[in-house]
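Supplied in structure tokens, the structure appears directly below.
Left out: one protein chain. Kept in place: all the others.
Showing subunit A:
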């Protein structure tokens, strides 16, 4: 009897624990950029200027990780075959070039850890700070603070992150408004939000090879244009538009990448469609393997019999 009571209590405790685990962690969610303020939400910025694109900017609620921030509201990343999803090898946004992820497979096959001369480096700037900090943690371990900016730039750094610094300043990217703008913080119905990560997931290794003097993007004077005027345009439908415009404006930006790249707001969007493909090639290969292997086995057996 006592044993049964104990086991019941144990089960109850387990259930409570599970409940606490699920409810205790508020799910991170994407928000329109107006919902990020100087003291709430985390701004995510990804620099596509290597491919002639803009710097895309999004907003997410804060109890989150860098990885969740980068995998919600239409954003998607790919890891490497060697290190798993924790090493960010490709980044794509469904509103930019149809969700195509960069670097493209032709540039990096994402099988092994990318070289330190060409990878997505991760930078933070806490609320109020105007200097970038090279992330000492991977995207899955780092938890952005409210009002901070997360920036991903593609290029080379050295291991300490003192070389290859971003050419934009945090102030060009962070939210200026002190209170949410743009009415209700409503995300599009179809937006998939990332579920909270299991506790304590790995960050993946740091880039392996040290860099020798890859010339950092020319340190042009950062343009002090007060550009985040876009951010005041509140509705998601209005902010969604710039992305095609950005991709068309990519042509002229290609000539001079770097600081001249535009900052474009990326509204929460639906995930890019994913096609799981067809099983026919696999089945075909299976048949082919059986055929070729069977032919070999048959030849070997016949020879053995005749000898």
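Heads up, the rule we're going with is that a contact is a pair of C-beta atoms (placed from the backbone, for glycine too) under 8 Å apart; a residue touches a chain by one contact, two chains touch by 3 or more; residues count from 1.
Just so we're on the same page, contacts and distances are computed from a predicted model.
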{"item": "Protein that the absent chain corresponds to, by UniProt name, given \"Aspartyl/glutamyl-tRNA(Asn/Gln) amidotransferase subunit C\", \"Putative ABC transport system permease protein\", \"Energy-coupling factor transporter transmembrane protein EcfT\" or \"Fatty-acyl-CoA synthase\"", "value": "\"Energy-coupling factor transporter transmembrane protein EcfT\""}
{"item": "Given A:38, A:78, A:133 or A:169, the one touching the chain that is not displayed", "value": "A:78"}
{"item": "Contact partner of the left-out chain, one of A:138, A:155 or A:268", "value": "A:138"}
{"item": "Chain not shown, touching residues in subunit A", "value": "67-68, 71, 78-79, 81-87, 104-106, 109-111, 115-117, 137-138, 140-141, 194-198, 200-206, 209-212, 214, 274-279, 281-282, 284-286, 288-290, 292-293, 295-300, 306-307"}
